[in-house]
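One structure, pasted below without further comment.
One protein chain omitted, others in place.
Order of writing sets the labels: A and B. Residues in every chain begin at 1.
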Amino acid sequence: MTKAGRFPWHIVVFVLPGFFIYTLFSAWPLLDTLILSFFDQNDTGARWFSGLDNYRLVLLDPDLSAGFWNALWNNFKFFLVHVLVQNPIGLMLAALLSLKDLRGARSYRTLIFMPTLLSVVIIGFIWQLILSPLWGVSETLLEAIGMANYFDAWLGKESSALLTLALISVWQFVGIPMMLIYASLLAIPEELLDAAYVDGASPLRIFWQIKLPLILPTLGLVTILTFIGNFNAFDLIYAVKGALAGPNFSTDILGSFFYRTFFGFQSSLGSPTLGSTVASLMFLVILAGVMVYFWLVQRRLHRYQL
Amino acid sequence: MKAQMTKTALALLAALGTQAVNAGQLTIESWRVDDKDLWEQEVIPAFNKANPGIEVSFSPTAPTEYNASLNTRLAGGTAGDLITCRPFDVSLELYNKGHLADIKDLESMSNFSDVAKGAWQTDDGSASYCMPMASVIHGYFYNTEIFEELGLDVPETEADFFAVMDKIKAESKYTPLALGTNDGWETHQIVYTGIGPNYWKGEEGRKALISGDAKMTDANFVAPLAQMAKLGDYLSRGYEAQTYGDSQNLFALGRAAIYPAGSWDIAHFNTNADFKLGAFKPPVPASGDQCYISDHTDIGLGINPKSENRADAEVFLSWLASKEFAELYTNKVTGFFSLSDHQISIDDPVAAEMIGWRQQCESTIRLNAQVLNRGRDDLETTFWNAGQGVINGTMTAEDAAAKVQSILDK
Partner (left out) sequence: MSTKTKKKVNTALVHTVLLFYTVIALFPIILILINAFKSRKGIFRDPLALPTEKTFSTVGFEKVFAKSDFVLFFGNSMIVTLVSLFFILLFGAMLAWALSEYKFKGRQLLTVFMAIGIMVPIRLGTVSILELMVSLDLVNTLTALILVYIAQGLPLAIFILSEYMAQIPDELKEAARCDDVSEYSIFFHIILPLTKPAIATVAVFTMIPIWNDLWFPLILAPGEETRTLTLGVQQFIGQYTTDWNSVLASLSLAVLPVLVLYLIFSRQLIRGLTSGAVK
């Protein structure tokens, strides 16, 4: 490839700028965070090695650990809502959009994807206004279909706040699974479907028996992307419920817990070292998810070449 | 092509260079978002009249985020020159970490009483780190027009208070009480510590709790929580998701009759409500009882030791101690009562009424502001969650008190 004996400077030039920025501002901070999670510090900023003390505090300490486990559990619920609501809706929309000869498919696709582009912060505020009992928009709407009695302060109740936030997030991000699944549906070879049509199979049967098995890898990808996104979420909770993730921490997820641990809240002061510990634990959770995904993909799903 | 790209890149990077800090520029950190206009249109111009050449900008953060984001900015070296101080332990910790300068020797500090200065001093009084600005008083506001319409009298006792709310609820479309539990803090800082002093006898109870002679589970600390447990019936539908801002709107729009108040809201309602505002003291348990009010030394101003305009910051603080500021602040930022010793007149009738309570009742500060929060990171948050839970009906008054006591026992 390169002239023998000459040092391939061009490779260095191509690699270095990106490598340098990525290493300094992403890889190193991540590694440093992992290291920092094994340290403790006092008010003056002096730090010393403390082994697994921080992990013991976050995971086992009777006072502190409750917050972490609560956030982790809430985060799982948050993820579960996405898997059970967002991905099926995305699948359904994609299946409908990919129907042959559907008029206006492009307009539907464009419009439904719109919320995904907006900032989570903006979305959070918009929904907070819509659900606001003071403004009464959702109450009026429910009234119109005779369900006014079902209106409630969903965002304010311990029992429903997390679910409501998860559904807001689903509303915003349903476009992503929709697009990814849509793309893989379009990529299914025509001949395969034509053959089925000729055999007289109904569209529904074609979907279940031919299309769905073929797009399983995409569904797996969508699920793991959702997992990473959910366990890294923060903006929506912060915009709607603030860093305290109320009521009574019922909407606290790992992202908001990390923020509070790191920066503190009200009279409590933050700790960079404990914050690092929480971040490292989040890293482990995400890593575990990714490993499960790869394990399942390797075992069950054979990625098909398009 | 590549040379061109590099050039563009360099030009872009150069354009992004850090902005220099101009001399004579001061930034004030504060949680008083509602006062932004007043500072920009009244206070700062008045300061500039006396001290031209110093540019002051008022840059507030929402109250619920103030402490955390201020901490971040202080640690990151991006905080403003002047820092609005919460009273007692929160600011003491900032001072101990070197984020507030000692201003004990500023000459203008002599304009304040020891009580006022006490909120921003080290325990031994050897250092003062914030200049006292104002205190706030808690009670209830009411919509005088609704009270007239329904023929209601201002309640004196707890029983009167609930009778009035029952009547509003039964006989009108108005919401009796404009209060929400979404944000949480007002259930503690306005409601619990506002109505509670009548039960724990102000300073007496507060000091007993600090010394450990009293416990949160004692009857006189549980009673106000029990009173709060009854409030849920009188709030508007969906109050669990009602923010502090929603409550302000609800009352200002004339849809609610009573509003649990911090005096700082007088200014807000003077501009946003089109009815005549009234105020009454937190009701006492029984007729003829001595009354107590939460008269909280709430707000001070300190200097960020890393400020590059220390001299200008001191000029600003000295002006803060002047009679001119005291008069301006008390009358323009209505509902904050200047803590300096100057004799000033108060124009606003509601503000005058509230400051008049100081003569009739014993004053105290918020229950856990001093000493108790120290080393107990989660006490304030637990109080908020307790207030929230009790009003929402997800926690009993006894359980809430026990939860708080368990933190105090640590």
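Here, contacts are C-beta pairs under 8 Å (C-beta built on N, C-alpha and C of every residue); 3 or more make two chains touch, one makes a residue touch a chain.
Fair warning: this is a prediction, and the values are worked out from it, not measured in the lab.
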Per the touch definition above, residue among A:86, A:164 or A:184 touching the missing chain: A:184
Candidate in contact with the missing chain, chosen from B:46, B:253, B:315 or B:344: B:253
Touch criterion as defined above, residue of A:52, A:66, A:121 or A:195 at the omitted chain: A:121
Residue ranges of chain B at the interface with the undisplayed chain: 1-2, 5, 8-9, 12-13, 15-19, 33-34, 36-37, 57, 59-62, 65, 69, 72-73, 75-78, 243-245, 248-249, 252-253, 268, 272
Residues of chain A (touch criterion as defined above) contacting the omitted chain: 1-2, 8, 10-11, 13-15, 17-19, 21-22, 24-30, 32-33, 36, 89, 92-93, 96-97, 99, 102, 104, 106, 108-123, 125-127, 129-130, 135-137, 140-141, 171, 179-180, 182-184, 186-187, 203, 217-218, 221, 228, 232, 234-235, 238-239, 255, 262, 272, 275-276, 279-280, 282-283, 286-287, 290, 303, 306
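As a convention for this text, only the chains that are shown with their structure count from here on.
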Rounded Å distance between chain A and chain B, as computed from the means of their C-alpha atoms: 37
Interfacial residue positions of chain A with respect to chain B in the complex: 43, 63, 131-134, 139, 151-158, 242-244, 246-249, 260, 263-270
Complex interface listing, chain B residues touching chain A: 64-65, 67-69, 71-72, 89-90, 93, 96-97, 180-184, 236-242, 246, 249-250, 373, 377-381, 384-385, 388-389, 392, 394, 410
